[in-house]
Structure formats: structure tokens, C-alpha cells
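What you see is the complex with one protein chain gone and the rest in place.
Naming follows writing order (A, B and C), and every chain is counted from residue 1.
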Amino acid sequence: MTISIAVAGASGYAGGEILRLLLAHPAYATGELEIGALTGHSTAGASVGELMAHLPQLRQRRIVETTAENLAGHDVVFLALPHGHSAEIAGQLSPDVLVIDCAADYRLRDADAWQQYYGTQHAGSWPYGIPEMPGHRQAIVQARRVAVAGCFPTAVTTGVLPAVVGELIEPDLSVIAVTGVSGAGKKAAVALLGAETMGSLRAYNPGGKHRHTPEIVQNVREYLAPEAAPKVTFTPVLAPLTRGILATVTAPLLPGVGPEQIRKVYEDFYAQEPFCLVLPEGQQPETQNVVGTNMVHIQAHVDQTAGKLIVTAALDNLCKGTAGGAVQCMNLALGLPETAGLPMAAVAP
Amino acid sequence: MTISIAVAGASGYAGGEILRLLLAHPAYATGELEIGALTGHSTAGASVGELMAHLPQLRQRRIVETTAENLAGHDVVFLALPHGHSAEIAGQLSPDVLVIDCAADYRLRDADAWQQYYGTQHAGSWPYGIPEMPGHRQAIVQARRVAVAGCFPTAVTTGVLPAVVGELIEPDLSVIAVTGVSGAGKKAAVALLGAETMGSLRAYNPGGKHRHTPEIVQNVREYLAPEAAPKVTFTPVLAPLTRGILATVTAPLLPGVGPEQIRKVYEDFYAQEPFCLVLPEGQQPETQNVVGTNMVHIQAHVDQTAGKLIVTAALDNLCKGTAGGAVQCMNLALGLPETAGLPMAAVAP
Amino acid sequence: MTISIAVAGASGYAGGEILRLLLAHPAYATGELEIGALTGHSTAGASVGELMAHLPQLRQRRIVETTAENLAGHDVVFLALPHGHSAEIAGQLSPDVLVIDCAADYRLRDADAWQQYYGTQHAGSWPYGIPEMPGHRQAIVQARRVAVAGCFPTAVTTGVLPAVVGELIEPDLSVIAVTGVSGAGKKAAVALLGAETMGSLRAYNPGGKHRHTPEIVQNVREYLAPEAAPKVTFTPVLAPLTRGILATVTAPLLPGVGPEQIRKVYEDFYAQEPFCLVLPEGQQPETQNVVGTNMVHIQAHVDQTAGKLIVTAALDNLCKGTAGGAVQCMNLALGLPETAGLPMAAVAP
Partner (left out) sequence: MTISIAVAGASGYAGGEILRLLLAHPAYATGELEIGALTGHSTAGASVGELMAHLPQLRQRRIVETTAENLAGHDVVFLALPHGHSAEIAGQLSPDVLVIDCAADYRLRDADAWQQYYGTQHAGSWPYGIPEMPGHRQAIVQARRVAVAGCFPTAVTTGVLPAVVGELIEPDLSVIAVTGVSGAGKKAAVALLGAETMGSLRAYNPGGKHRHTPEIVQNVREYLAPEAAPKVTFTPVLAPLTRGILATVTAPLLPGVGPEQIRKVYEDFYAQEPFCLVLPEGQQPETQNVVGTNMVHIQAHVDQTAGKLIVTAALDNLCKGTAGGAVQCMNLALGLPETAGLPMAAVAP
């Protein structure tokens, strides 16, 4: 039986990446998966060939308007829409359909945090799409609705989780995450021009103002005692590359925690995870080594003089950070092999 | 029955890209293909994990010395070695083995041209690895030895071939090809440092001095009358990107040739070719749309005032320009589907 | 006596670069030059600090609306406006004022060529701002109106002029010029986003469709016999760097012309020019070596097999290609030293 898939917001960067992954998915090759409606708003009516020449197999296909009717009749709907719009469409889709939302609408469980950071009413919360977080994989397997995690929270959470769960650090995280420019999406803005971003570095939404902050807090808090109050300060930095996030997390080590313990905890934590690779001692995550893949490369360092743990984690913001995470969740919810169609070997250099 | 594959020069950029493609090859997933010896010279003894962290599936494997013994016992041997070294090893491999050489040693049929450009004795010539050149696919299917084409000649030849075969231009080609830095390989040199290449453009080996020049001449001459004497001046330009070639070819139009004829000839010529895409009128090849793929995106323009045809062609120098071309030839020679394991959708943006 | 200078379109890239040069001009340090009105349209009302944080000395200044009134009362007016708008404003400025126009409005002498490429009525022609073109420096010295040359025509013209004037080539030029993204200006457009331009190469306005084509033709024709009909086919290529043009010009050599003659002609032609540097044999122009300067680095190569001259020329599109050329013309017209305030040493690497 064929599973038909629609992609809403197909002509954006996340939508295009979902399509790239589906086209190479083994279940697409066998006809088990098929690609149905591709929707957009400003791009409705245009061909995929005009909009995304990097997807030649679909070049004759047309983008149709993002409406519940156009998305109806599919078994899976990916939503790669701006937040707000995502919830609006989601509300109109049949409960039987598997809906995988790449926007923020259903990520936060705390309505106040939503209100504070997004300024609108909270739409609700869905099973959260980081299967590597203890307890979440099973929820995704049973879900008809999944909220794909944000790109920064995916990097930061997978990077720091072993230390949090293993009770190695105080929950007082200073997070600086350097990101490529595709994270800002395919919208015209002077500040995102090539001339403004090549050859430059700048922070944005610094010091806890970025909307991914409460999502990181939620993920960390989940594994702490109820009375613990994690502190997270998060600042992203824009750098001149297209894809890739290198997140750094600094946190105070708990007394007596040393490098060997850190290493063992990290290696054990991810020993069975196909997409989280703890690098050997001395080797650094490099974003080029994860471009186009669903991997997170992770390293943990102990600064004994300063009494800090410094974790570095690299992923591809469009793949593991968005579309890859989304397809991984789809695989789980459809009962397909979790790793199907998800590259592990990067397009490097 | 399992086909075992060795890669000589596995730790270089071409070798790494061959491995990336093999790991995602459907016949590798089924066990029909297996990856055997990985050889290197300065890197012998090191693990793949240390050298190529972008290939996590192979990270425990070790590079062994590039010797005929280490390469023996495989059904397929890819040679991703410097020219000269390639021929030396090739001479020691069994005639039954499928040998696919990514170096220049066996590309040229003209021993004088070899001598002039390489200054050493000509090793001979093998079936030439651009299946899209009329007459070549069948030769590759039957071959046990294939000489993969150079990255620039692949772009230039596929770009200009319809006009040459279709007798639309004088064989007087001015070729400027802009290339990313991975084409220079993984060797330490001040001129190839990030600090010397980011933010800069420079030509190199200008005006016919580049060794890919006689290969382009040979490919063009193949479809001309014996008495025709093609002129080709070729200059590469180094630009600040990792992967990608954008070749431009300018040639005088023959009298009476107009845009409609050009368009029709180009579209017809490649109508059945899976990897050569003639873009719709008005759309330009962009290297980002072919990164990680085996595609060539091609456009042809008529400058009626100047009486010239200007062709632009984009490919990924490490994929279609080297490793992808090599795997395409392997597929043909092994009787596998020609497109198996060769991405068409790019990692863009 | 103080010379006051206004800059119209001050918040664009060309305007900002004019200001950078003026701030470091020795006559600005002495108070001989002063910076007056800075105008813009969409940016009117904003401070320089908000718009151009790279000019801290002017950060308190405000952009005012681009009107003839705001520009009145200055001794020098730089116009860094879109074509069309430039002529409109220029028509309202006093004939006594030195007006230096960075747009195309007054570059072309041929009204038909203007009409064909710009589709509007021809505004007229002014002394043309490449002082290195024989005969032009004196005209600029005496001018109250100067049309600064286009960035591509400056590179191509200075590159090919010795060969044209020296009668070494047939006037049949194939021009491919690779450019950084700042040439497209500071306007929001998806195709110019960092995500669309980093890591990619693409041609645009190919095959003689770019508006700089008739300007190149005009410059070449000026030194040919009246009956000569130069052919120029011009295609620009966008590359992932901010500043820099590397122009390549290919042309058939006239019979008997060899490398020694080429070298001697080139070196003699520019021996007295401070801003045109013919590099020693074997050394290539690199755009990083001219970033921030008013230099053109030039090299000429003979491809004897193909019978072609290949010239490569590098400049900074915003400096020598626009603002530097403009300040050079200002210096000449004001009787200041031609080289005053114009960097020759680049910000490299």
C-alpha cells in the first residue's frame, strides 16, 4: 500500500530539504512512499523547476496554495510553515493523518513561556521530535502529531543531555551557537544578503531573547528534579556558511566530576544511537562533517582550572536540525526503520 | 554474490567521495557490494574516523599502504591517486579486475599530447568515462578498465557537445571555468589556505597551459571531420567555494544558426540522459543546485550581435566531475542500473 | 578654502565607499574637504550609525531625502543613485558644481545603444571617468561633470586597452568577468541572500545582455579605425565573495604577435600609471590583493596553440570600480593630486 505525503511550505528551505530526503528514501524507490501535494503561498502556481532547480526529479510539479483542501487526502503531511500559520493549518487536518510540524507551535508545553516569547495564544503541545531524548522515541512511534524540535535546541539538547541526565553539571548553561545563514529562511532581507553575511560574524537575539531559549530550558528541565530551576542563557551567532550549527555549552561541573567520568557517560549514553556520535578524545566536531546528514557530532571537554564542562555539538540545521529530524519522526510513526533515507555520510569537504 | 571494492587513495577528496557514494548505493545496502581495502600512503595506519570524520560508518576501518597486494583480491579497484602513481599501480592489477582510474594517465589517446603536458612517457589509453559522449557508453559497459574524465573536461564537453555534434559552431572555443578549491586536492600549500582563497579570485595555468586542455581538444575533435583543427583556449579561475565548477564556453556560431535551433538541438541531445539537464530558457545553472549530485546543469545562449554561442555548465567537481563519474562507469561495467547510488537532488542551499 | 561635498545615495554600498575614502583623504584631515549632506530615499531620517556602522566618525549624522535642495550649496556632489534617478537629480544641479555620477546615465555617447539597453530616453554623455584611457584624463581635469565608468567596463577596458591601442589583437572579445556580490547593491532579493550566493556560482545576463556591454564596446571602438566593428560578448559570473572582479578577456592575436611583444606593450603602456599594475610574468592577479584599493592588477597571456590573447584583470568593484574611480576623478577635477586618498595597498588576506 502506498503512503502519500504532502509538504506544506514546500518551496522554503525546510520544505526543499524534506523533498531531497524523500526522493532518496528507499521506500520512495520502491513506491511505498509517494510525494503528493506541494504547497506554498507566494510561490503557488510556479513549478518546482523554477523554484528549486536542485530537485530535478520534481521539476515539472507545480506548487499549489497552502490550504486544508490541498493537503487533504494524504497519509502524511509535513508542515514547513511559519509559526502561527502552522497551527492554523494543523487545526484543519484530519486526526488520522500523520502531521509533522517543523514550526514552533506545538513544541512548548508551558503556555506562559509561549505567550512570553511569541506573544500569541498557545496552540498546545505535541509529542516532541527528538527521539534521542529518553522517553520520547516511544511517544513518537505512537503519535499522529509530532512537533519537530528547533535546530538550536536539537544541537544543544543532544550535546548536553548526557551531562544533565548523568548529573555531572549544575543546570546553569551558557550557550553560544554559531549558525549558517540558511537558518534564517528564504526571505528577502538586507541583513541576510550575501554582501552582509559573507566575511562577517554577528550575534543576534542575544542573551536569552531568542525564541529557542524556552525550548532548551524545557528539554533540560525534563531530566531534573522538580524543584531544580535550570538557568540557560542562549546567544546565536551568524557566520558565513550556508548550513551548519556549532553549539557550545558551558556549565559548572559538579564537585568531583572528572574527564574520564565525562567521557564514559557520554559514550555510554549514545552507544546505541545511530545519529549521535561522540567523537574520540581530541577530535572536534566540524560542521562540514555533518552537511547533508542526520548526524550530531559531539565532544565534551573538562576545563579543570575553571571547573567547567564545555560541550561542542555540530549538526546540519536544515537536516538533523529540521527536515532530517522530521523524516526520522515520520519513519518512527510509520513503522519504517528509523534510519531509512537519512544520510550518515556527509557531503564533505 | 558479493562484489568487493577497493579504493586506492581513499583518504583524499576523490577517494572520500567515492566512499560516500558507495555507502549510499542501494547495492551496498543489500550486500551486493562490499567495501574492502582502503589504501593511502602518508595516511597508512590511520583510521577513517581520524581522517574522514564525515564517513562515520567506516570510522573503525584503517588505511593500509597503497600496494598491489593490498588491492588484490577485489572485483573492483578505484584508483584515486596522483597521475603517474596511478599507472604504476594499474600495471600490477589483474586484467580481470574492473579498474576505474580517476587520474589522467589513461585519458589521452595522443602520446605526444601526453608527453607535452605531463613530460613523462604515455601509459596508454583506456575507454573514456563520459558515457554521455556518443559511442562511449557501450565501450564502458564492456570494459575492465575505465579512465574517468577530468572535472573540467566533463563540464566543458557535456556543455559544448550538442553544438559540436550538431554542427552549430566553429570549433574555436574560449573556455573559462570557475572552480571551487576542493579540485586542488587535500595537500598543504600556502596558496590553498583558507586565508588565501576565501574572499579572492584568481586564474591559474592560464591560456592553454592547464593539463585538461588536450583532453578537451580530444573530446571535441572526436566529433569533427578528420581535417578539422579545433582551437581550444582554456583558463580555470579559482573561486571561494568548496565544490562546484561553472564552465563557460564561447564559440563563433555558424552562419544562420539561431536561438530556436540551438535550444532544440540541446534539448533533443540530452532528452534521454538522466544526468545532463538542459535548463529551461532563462534559467541559469548554479553550482549549488548540483552539489553532491551526478548532474550537469546546462544552458546555451546566443549572442546575435557578437555572433557567438555562450554555453554555461555546472557540476560538482568531486561528484560528477570525479567520484560520481567513476561510480557511474562502475555501474555500467558491472551491469547495474547506470543511475544507482548517484544523487540527482542536490544539498542546496 | 573648504570644499564641501555632498553624497546622494550615501547609504548604499557605493555611497558608503565614497565616504570611507573621503574620511581617509589627506585633504579631509586638513579641513580642505568637508563632508556635507548625505542623502537617501528609503533611509532618509536614519542615522549613519544605524545604517553604516563601519563609518563610526559619521555615526551621529542623519540621512536626508535626496532632493536638489538638500544637495544645493555644495562644491562637489557625488551621485550614487540608480540610473534614471541620477539624471533626474543631475538636471537640477547648478552647472558650477562638480557632479560625479556613479550611475550609467551619462556614460554612453550612442543614444541608440542607451535606448536598446535601458529602454528609456538618453540623458546625454559626460566626460568619461577612466583617466587611464588615452585622452580622457585631460577632459576630466577640465570637467564639471564626470560619468564614472561601470565596474566591469573599468576592469575589461584597462585590461585590454594596451592590446587594442597597440594593435595586437582582432577586436573580437570574449569576456567572462567573475564578480563578488556587493556589485548587486544593498537591496533585498532572494537570489542575493547569503544562503543563495555562498557556495554557489552562476552566470547572469549572459551573452551580451548585460548593460555594461555597450560601454565596453564604446571604449574599445574609441581606439580603432572608424570602419572597424568590434565584437564583444560579455557574461558576468556571480561568485561567493563580497568585493572583487576578476575579468578575463580572450581575443584572437594578430599574425606574428608573440609573448615578448605583448609583455613590452603592456608594461610600457602602464609604466606611468599609478593605479594600473602589470604583474611580472607568471604572477596572477588576485582580487584579495586589490581589496579596498584603487588598483587594477593586470596580466596578459599568449596561447600560441589557440592563437589567442588571454588577459586577466582584478579590481575592487566598489573602489576602483566605483567609488575609488569617482574620487580619482574628483581629485583631477579639483586640481588635487590624482592619487590623494586612494589606497594602493590592499586589506589582504
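Keep in mind that, in the parts below, a contact is a pair of C-beta atoms (placed from the backbone, for glycine too) under 8 Å apart; a residue touches a chain by one contact, two chains touch by 3 or more.
This structure is a prediction, so every number in the text was calculated from the model and none was measured.
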{"item": "Residue in contact with the excluded chain [from A:G12, A:P240 or A:G341]", "value": "A:P240"}
{"item": "Listed residues B:H85, B:H122, B:K186 or B:R263, member touching the removed chain", "value": "B:K186"}
{"item": "Sites on chain A contacted by the missing partner chain, in the whole complex", "value": "172, 174, 176, 178, 195-196, 198-204, 206-208, 231-233, 235, 237, 239-246, 248, 250, 284-289, 291, 299, 301-308, 310, 312, 314, 349"}
{"item": "Residues of chain C (touch criterion as defined above) contacting the omitted chain", "value": "13, 16, 19-20, 23-24, 26, 29, 49-50, 52-57, 182, 186, 198-199, 242-243, 277, 279-280, 283, 286, 288-293, 295, 297, 343-349"}
{"item": "Residues belonging to chain B that touch the chain removed from view", "value": "13, 180-182, 184, 186-190, 192-199, 240-242"}
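Everything below uses one rule, namely that only the chains that are shown with their structure count from here on.
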{"item": "Inter-centroid spacing, chain C versus chain B (mean Cα positions, whole Å)", "value": "38"}
{"item": "Junction residues of chain A - those touching two or more other chains", "value": "13, 182, 186, 198-199, 242"}
